[in-house]
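Following: one structure in structure tokens, then a few remarks.
This part shows subunit A:
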Amino acid sequence: MRKGELWAEVAFNSRDPVYLQVVRLFKERIATGDLQPGQVIPSRREIAAALKINPNTAQKAYKEMEEQRLIVTEGNSPSRITRDSEIFRSIRSELIGGAVEAFLESVRSIDVPLDELLELVRRKYAEVKANKQSGQGGEGHD
Partner candidate 1 sequence: MNRYFKLVHLEVYRFRYILFGLMAVTAIVQIAALLWVSRNEVAQIQAEGVAANVNRVLFPDEKLSFAWAIFSTQRWFALPILLSIATLGLYVFLIWYRDWLGRDTFIYRLLTLPTARRNIFLSKLTAILLFVFGLISFQLALLPIERILFNMAVAPDLREPSPFTDAILASQVFKRLLPLDRTQFLVSYGFGIIAVLAVFAAILLERSYRRTGILYGFVYLAACAVAVLYPLYALGLNQADAYLYPEEVIAIELAVCLVVAAASIWLSWRLLAKKITV
Partner candidate 2 sequence: MIEVANLRKRYRRRNVLNGVSFAVEKGQIACLIGLNGAGKSTVLKAIMGLTPVQEGTIRIDGRPVGKETYEKVSYIPDRLTVPPYMKLWEGLRFMQDFYRSWNPERARELMAFFGLDAQERVGNLSKGTAAKFNLVLGLAPDSDYVLMDEPFSGIDLFSRENLAGIFSSGLIGSRGVLLTTHEVDEIERLIDKAILLRGGTVVRSFDCERVRDEEGKSVVDVMREVLLA
């Protein structure tokens, strides 16, 4: 059920460190609400098997997430998503900031006035939202 589809069909690129891509994946899942505060996450071995990555890489990713206080591991109990709302906010702003930067990077060369750009964004955003509400199937994620 939920657990299976959450980690299935993840395509990693081969030029960025895989462990950072795993960290990013967790951040995205947290931002979308797929991962809830305090939720138990798979063990390192389980996530390695699910994502078809090297267990050492999973280990490294979890260590990185622990350092960024994204997840917490207490003693022998399984790791959980943090309950720290501060972290959640920063993940959110980090992802949005990153996306906007990437977007600006790609439109910069086209030399479009800001007003026109914002209007376009507003219209597209509404369209996508409407689509999403009408047909739940459209994933619209690229």
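How were these candidates chosen? In short, all candidates are chains of the complex that A comes from, given by their letters.
Points worth noting:
Going forward, a contact is a pair of C-beta atoms (placed from the backbone, for glycine too) under 8 Å apart; a residue touches a chain by one contact, two chains touch by 3 or more; residues count from 1.
Fair warning: this is a prediction, and the values are worked out from it, not measured in the lab.
Every option in 1 or 2 comes from this complex, but the candidate touching subunit A is 2. The touching residues of subunit A, when paired with candidate 2 in their complex, are 12-20, 45, 48-49, 51-58, 60.
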